[in-house]
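Excluded from the complex is one protein chain; the other protein chains are retained at their positions.
The block that comes next holds chain A.
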Amino acid sequence: MKASHLSNRSLVLILVMICLLLAAGCQGSSAKNLKNAAVKQGEKASDPVTLKVMFFGSKPADMDKILAEFERLTKDTLHIKLDISWDIADTYNQKMRLKMAAGEQIDMLFDASWMSLEQNIGQGYYQPLDDYFLNDKYPGLKQAFPQAILDANRINGSLYTIPLTSNYTDFGTIFIRKDLREKYGLPPIQNMEQFQVFLEKVEQNNPEIIPFGIGNRGFFDMFYNFKDKQTRFRAVPHVIYGTGVEFNLVLSDDGKQVLGATTIGDPEADYAKLPAPFNQSNYFYSHNDKRVEFSRFIPADVLSNVEDLVVTGKAAAGEGAISGISKIKQRLKGAVPEADLEVFVYNDAARTLQPKAIGTSYKAWNNIVIPIFSRHKEESMKFINWLYESEANHDLFELGIEGLHWNKKGDHMYEMTPYAKDYLFPAYELTLNPLLSRLNADHDEQTLQYLQYQASEDSYYRVALSGFTFNPEPVKIEIAKVQPRFEAFNLITQAGLEPNWREEASKLNAELRMLGLEKIRAEFIKQVQAYIDSGGH
């Protein structure tokens, strides 16, 4: 009897303890909630609002100085603090998506079409921002983002992004070691034939140098056809992304009808159904022959190469976007002091500074978005408005502290001070803007000319279907099946490593058809036609 009494008592005791523990747990969180609520109420009076921001790249050494200056300047107006996290690009994309999938509270983050902008908008992750632009309450936004830019960046009829762009393109160029070219007695390079001669000279005279130091993305745009303006078709380099494979889309002359969409490896009979010159596969793919031809100049382990071979002086030439040249040149001179670099722009019309030479969809290549999970949409937009309100505000974030990191020079230009290296802010993640961004005066005259040319509205023409975005949802299973196959093939041909690419492409195409290529193609054509029918162009 006594024993049972005791056990009952201990049973009760233990149960009470468990209850207490659970209650303590609940209490803990509710107490915290209460405290949070209290903090929120008091926030307006004392504590600044902290905005959580996600960027990729490495944190500039002096970032905290700039943030401190920002807080000092806006203590009585905005009263905002920025909490910025930095990740390397590869990790960033995954982390950002994971945070969105988990519904984490982030106030501003970077996203782009080349990351996962359209998919994330499709998932409903981002807030529409239409009300803030062209609104007198936000003069900074009104001044820096004119109607044309906003129109080009609407997706599904709404504006979900703060579009960051200073030019509509950053065109591809080949970087060439000027000192070597002069050593071989060659004239400045004007075409691919001369470039090939240069590479051969490197091979003969400097066997220790890799003639053409490209990385694991292979050749970028250098062999593409830039002559034919893509106003009635879309193919590389203006291919429409998100379809798992790359389609060449052809429209009728009046632009009202989709005539067809072909892809690599399709039988010639499929091409023959289209009007000339699209009636043969060579029109779209002859660049692959050039890649194979030039592959003897590239590094042996090209697909595993992630090193920038030009900046270390290991390669005599490389390919990249023009705005990067001054930084590449600086680093190269650090490694090889006597080296010099010049650019060869392979788009003929752009090299000769012709008007309407560069195709664009007028879409920003980079964007800031505000996730649906943010509780500080208003404050975030106020910050962006402040940033674009005045040149001084904008310069602070883009270039750092005047006099310390940079100095004004000439008309809307700047020059770097020796301390500039402590604040190399990735402008394309927050501040890039056609009206406010200054040009770097350190560029040589030729590059400066190109940069001014690509900053001019008149250098561009609108590609067909510029506002179209493919929605992968209806065919996502097919895309998931087709994509890894196509991507593997593409990586190899992009580096010119498959001399029999035509046969391999036909084989691949037959396989992709079994995996659902035709379903994707039909959906793609359907969506484009629907876009045109609803007045898109």
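Here is the rule we use: a contact is a pair of C-beta atoms (placed from the backbone, for glycine too) under 8 Å apart; a residue touches a chain by one contact, two chains touch by 3 or more; residues count from 1.
One rule holds in what follows: contacts and distances are computed from a predicted model.
Candidate names were "Glutamyl-tRNA(Gln) amidotransferase subunit A", "Fe-S cluster assembly protein SufD", "Putative aldouronate transport system permease protein" or "Branched-chain amino acid transporter", and the UniProt protein name of the unshown chain is "Putative aldouronate transport system permease protein". For the chain missing from the display, the contacting residue among A:Gln123, A:Asn206 or A:Asn225 is A:Gln123, taking the whole complex into account.
Among A:Leu150, A:Val292, A:Leu497 or A:Ile525, only A:Leu497 touches the chain left out of the display. Here one chain is not drawn; of A:Ala276, A:Val306 or A:Ala392, the residue touching it is A:Val306. Checked against the full complex, the candidates A:His412, A:Lys476 or A:Lys526 give a single residue touching the omitted chain, namely A:Lys476. What chain A contributes to its contact with the hidden chain is residues 7, 10-11, 14, 18, 21, 97, 100-103, 116, 119-120, 123-125, 210, 216, 242, 244, 299-301, 303-304, 306, 372, 472, 476-477, 479-481, 483-485, 487-489, 491-492, 497, 511, 514-515.
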